[in-house]
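Quick one: the structure is below, and I'll ask about it shortly.
As you look at this complex, bear in mind that one protein chain is not there, while each of the others sits in place.
Let's look at chain A:
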Amino acid sequence: MPPETTTAAAAGTAGATRIHNIGYRNYDGPRLGRAYARRSLFVQSLRGAYGLGRSAKSKVLPMMLLAVMCLPAGIIVAVAVATNADDLPLKYTSYALYLQAVIGLYVASQAPQAVSRDLRFRTVPLYFSRPVERVDYVASKLAAMSSALFVLTALPLVVLYAGALLAKLDFADQTEGFGQALVSAALLSVLFACVGLVVAALTPRRGFGVAAVIAVLTIPYGAVSTVQVIAWEQGSQAAVGWLGLFSPITLIDGVQTRFLGADSAFPGAQGPDGALGGLVYLAVVLALIAGSYFLLMRRYRKVGL
């Protein structure tokens, strides 16, 4: 449509002044709504967690960590195929425990980039000026971070499983182990994503967020595993089980030992104490996840406004 200004200006010799209509139009196309915005935020955060859609430099670290995560699985599979082994040298569920440092580094490097930059450049109010609600923002970020972590923890398992089938290991046995490990990987992903995002959302500084997340993930583990060894040397096996409640990775270890047929990495390899111990572990994991969600919702109630 041609702007009406020309005609208005041409005809406007009679009046002295006039408010021109310069042809702005209202948007009357389809409005995609809240669900679409939520989905977009999820996809953008998930891609961002692997550096997709960001600069080449920011792809280096996540991709490298993903490669480091998959490399041992590839080697294990290659050895198993070459030597005609009867079974893989480790259980699927143990894999994430061996490489927990890599998972921790991934959470520490990517959780702050998911939330800290929005806080630092004060873009959070811009999100909330759209149909996106607080719950959408928090849920999208949590879901994206959990999915990114699930990719990181499940991909090496897929490599192991594919290799095990190629090496003609027992199908039912391998499928069972693989399925159990996928469940525990999902639980681990959600738990680590929750912990990482809560800590990262506290600070707009990326560098400090990285250090804080890794501290929360590794320091309790360092303390717990040291004290567990001491308790084990003193002969109190029950204490070893209960001590595991105090760090994220030992929580996952306990849950999968009790419910998912895993071998515990605790000293003495016993895992939590009996059925009650297992239930307490599961309850603590779920409480941590729910608590993190609640804390994030509280954090974003007043942010940047």
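Rule of thumb we're sticking to: a residue touches a chain if its C-beta (ideal position, glycine included) is under 8 Å from a C-beta of that chain, and two chains touch if they have at least 3 such contacts; residues count from 1.
Note that contacts and distances are computed from a predicted model.
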Exercise for the section: Identify the UniProt protein name of the omitted chain, choosing among "Polysulfide reductase NrfD", "ABC transporter permease", "Cytochrome c oxidase subunit 2" or "Ferredoxin". Expected result: "ABC transporter permease"
Handout entry: Omitted-chain contact residue, chosen from A:Ala108, A:Val138, A:Leu169 or A:Leu197
Key = A:Ala108
Handout entry: Touch criterion as defined above, residue of A:Val43, A:Ala85, A:Val229 or A:Val303 at the omitted chain
Key = A:Val229
Practice task
Go through chain A and note every residue touching the omitted chain.
Solution key: 54-55, 57-58, 61, 101-102, 104-105, 108-109, 202-203, 205-208, 210-212, 214-215, 218-220, 222-223, 225-227, 229-231, 233-234, 239
